[in-house]
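With one protein chain withheld, the remaining protein chains of the complex are depicted in position.
Letters A, B and C mark the chains as written, and numbering starts fresh at 1 in each.
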Amino acid sequence: MSLRVGVIGTGMIGQDHIRRLTKVLQGVEVVAVNDIDENRATAIAPEGAKVFTSVKELIHSETVDAVVICSWGAAHEEQLLECIAAGKPVFCEKPMVISEESALKVLAAEVAYGKRLVQVGFMRRFDADYRRLKAVIDGGTLGTPLMYHSTHRNPSVPEGLYTSDMPLNDTLVHDADISRWLLSDEIDAVEVRVPRRSTRGGELRDPTIVLLHMASGAIVDVEISVNIAYGYDIRGEVSCELGVAALPNRPATVISDQHGIRQAIPEDWRERFIEAYDQEFREWIAAASAGTATGPSAWDGYAATLTADAALRAVTSGQREPIKRISKPDLYN
Amino acid sequence: MSLRVGVIGTGMIGQDHIRRLTKVLQGVEVVAVNDIDENRATAIAPEGAKVFTSVKELIHSETVDAVVICSWGAAHEEQLLECIAAGKPVFCEKPMVISEESALKVLAAEVAYGKRLVQVGFMRRFDADYRRLKAVIDGGTLGTPLMYHSTHRNPSVPEGLYTSDMPLNDTLVHDADISRWLLSDEIDAVEVRVPRRSTRGGELRDPTIVLLHMASGAIVDVEISVNIAYGYDIRGEVSCELGVAALPNRPATVISDQHGIRQAIPEDWRERFIEAYDQEFREWIAAASAGTATGPSAWDGYAATLTADAALRAVTSGQREPIKRISKPDLYN
Amino acid sequence: MSLRVGVIGTGMIGQDHIRRLTKVLQGVEVVAVNDIDENRATAIAPEGAKVFTSVKELIHSETVDAVVICSWGAAHEEQLLECIAAGKPVFCEKPMVISEESALKVLAAEVAYGKRLVQVGFMRRFDADYRRLKAVIDGGTLGTPLMYHSTHRNPSVPEGLYTSDMPLNDTLVHDADISRWLLSDEIDAVEVRVPRRSTRGGELRDPTIVLLHMASGAIVDVEISVNIAYGYDIRGEVSCELGVAALPNRPATVISDQHGIRQAIPEDWRERFIEAYDQEFREWIAAASAGTATGPSAWDGYAATLTADAALRAVTSGQREPIKRISKPDLYN
Partner (left out) sequence: MSLRVGVIGTGMIGQDHIRRLTKVLQGVEVVAVNDIDENRATAIAPEGAKVFTSVKELIHSETVDAVVICSWGAAHEEQLLECIAAGKPVFCEKPMVISEESALKVLAAEVAYGKRLVQVGFMRRFDADYRRLKAVIDGGTLGTPLMYHSTHRNPSVPEGLYTSDMPLNDTLVHDADISRWLLSDEIDAVEVRVPRRSTRGGELRDPTIVLLHMASGAIVDVEISVNIAYGYDIRGEVSCELGVAALPNRPATVISDQHGIRQAIPEDWRERFIEAYDQEFREWIAAASAGTATGPSAWDGYAATLTADAALRAVTSGQREPIKRISKPDLYN
């Protein structure tokens, strides 16, 4: 009784998800693929999977129970709406969409449908370290969380391809989503502060400091450094009324040698989050098999879009940019 | 093309393995079960699996591609020999067998068969932390390993059920196997030293210190404390010519509160090694699907039996007890 | 050839300094004391020390080589000017003074004198952990420092006595001074953000987040939590172009018990900084014996005052409050 999945987008991310859907995870079968580049879709398609030249046909095909969207961000809106129209559970890679308008359309469609169908690819929520951190906060032994210090360090970004907006509308969204989730909160306003520039990125505006003002009054500060060379280093520390809870070091061998007593740091995001990606799909498969979706919702995708937009306004204005949200539909409570 | 598996023994361990084979892992299907207690076998059997009253019938059934042995240790020898006779890959929980004589029979049978069929359940070899540790040692940057300090701490053992021999013939075998594997070495002799007793175990001889004298000259010291209350704490540190490599803390949230800055320690062996159990089966499924076996072999099961026997002699004699091994058959190189 | 020291102010801080000057440190002798409360001065005065009823007389006494000021902040200006007039080296506890105007007078007097005489009590600069951290930054292997994350957590503050201004004009000054020193930089502007309040302090505005905008463009963020219960926890992490350097845990025994694997956190500032206090005086004694001063200067005291004032403006205005400094006199380069 495998979940029969159609994958839209067979680029790097799509290939990685196809790999985990075919070789790693249970109860699932990739039966259909589509890509703007038909040759690539054909090359990537697992054995037995049909290559669809039409996204619409793939989505509506009787052979497809659920859909995975790994296409170009601008294409997500249309594809999501089509999935909802077809009543099919859909996993959508970030960004869910690339404008507030698109997000509102997706929300409206899903609310009209009356059941959750969309899970957005904010994989950190499925990371064991983050889950343990949330459990500690939710346990309440440390009191109310008041501040969250998030650190997002990347060894390097491809020059030219990675532009100065991307720390705010691409990289930041993970820290924003995880802040909302860890603190069970919403982001009411964004401030951006730009320190002296790292010389490693040429003209790239890097690093960046972002302040997320939460609805509860808690404040999140995010350090985003995208060219810091030494590794892919994700840190988080919640400062509560009675104590502090933080992510641990990654479990590397403790070596004592001429460099001291040390542990390796992940080199890239794949190394750091591979299990989280597996787990977000593991849970998606279970929900989709029941005809619905759990995990990060279209509301979370909407919140991410609003935050990215506010951050882009804030870095220009230097001001505290408020976020205006619609009322949260019951479907997402 | 799932591997069709028959499971012998549906007690606690057997149930846990059936769970991972049906709910966690890919490419496998439990089609047959057997247990001395037929009612329990029937209750545990997954949907669609047939309950075999005869172990022999299960093993030789055409519907069974490979076998998992989780029965009482004394029954392993016969069941392993039957699997080899049937030419079927078999995963056998520790202890592979319970006597040197039995081990030699299994080795002879498998060698005669001419291909590896047996994988023994020494799951630590599949633990990510241990694998990273071995990679560091094998990488050679720290020079030759000279000493290995292994620590095996258990919060408690069931009074009465766990006897004074068990630290040496049950608990020790994991440290012995991992020492041989980490150091790519054999155990030539065993010494046992008994410190003052922990009052937490009544008459139980606990803790114990074991010295494993490796063929290379390296020495392994093992602390075995089975009633240490605070947690299930497995440690390992390899002291080489140029440096040291050790297992890290488990990745728990770093909490700062009235107890200090701290990380939780696993409560039991399941919590600590659940991924290793999944991984050992993941790799067994792959090998068995190809009609063979990889991972810990019958030779490793034989070595474990010899080590346990030598340890039991050593704790009584107070002497250094040598281990006499047969020549290692080519099949295991 | 002991340095003969006169101490002004024999309250808690003064007593502690007298203790270290008489029992811990070398080459120094407390020969004179003064306090507004003459009885207390008499009770505290070490054997052989003379109690002066007049601060002026103490400062100008031929028996006094150097002066230690531990009096009420408002009294510091006059006492410092008197020491400079007398040409005597003087250690002055923080705050050096309590207004910008007073700071400018002290600077002018010392510059006119032509030699440094004033050392201000910013003891963190003498802490071994902070010194090692600065050495790493100054070593340049991590590239230019771009951000500094400072954390100042206090278990509790005396209700009523500790008011909502004090995180900014009392607690913050240490983080401000250490930022200037670690980054070899000046503070150009201050922003203050107020998260949701901790319920542990009643009406006290706590915690607070302060952003220090450095002249170089580096940004320092400071978390100040004064009632966080669990301990006195001082943290600092410098994020540079190529890596990160941070203060370590304090060297407590690593205990593994029912609370996990843990290290104790200091209970208060004395426990945390006692060696730093000893060291700042050790070096003051050496400099004062040579008729001058080293370490934190009147310029640093001035900068601290400006920062505190800017922080108080910022918490009210919600704006980025610039700091206007006079040109730095050569004396302080």
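The working rule: a contact is a pair of C-beta atoms (placed from the backbone, for glycine too) under 8 Å apart; a residue touches a chain by one contact, two chains touch by 3 or more.
Quantities reported herein were computed from a predicted structural model and do not represent experimental measurements.
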Q. Which one touches the absent chain: B:T53, B:T144 or B:T163?
A. B:T144
Q | Touch criterion as defined above, residue of C:P95, C:G201, C:G243 or C:G301 at the omitted chain | A | C:G243
Q: With the full complex in mind, choose from B:T22, B:S99, B:S164 or B:S239 the residue touching the hidden chain.
A: B:S239
Q. Which parts of chain C are in contact with the chain that was left out?
A. 23-26, 128-129, 132-133, 135-136, 141-142, 242-258, 263
(Q) Touching residues of chain B against the unshown chain: what are they? (A) 143-144, 146-147, 149, 151, 153, 193, 195-200, 207, 209, 211, 216-219, 221, 223, 225, 227-230, 233, 239, 241-244
Q.
For review purposes, identify every residue of chain A that touches the missing chain, sorted by number.
A. 229-231, 233, 249, 252, 255-265
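Definition applied: only the chains that are shown with their structure count from here on.
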Q | Cα-centroid distance, chain A relative to chain B, in whole angstrom | A | 39
Q: Pull out every residue in chain C that's touching 2 or more other chains.
A: 229-230, 233
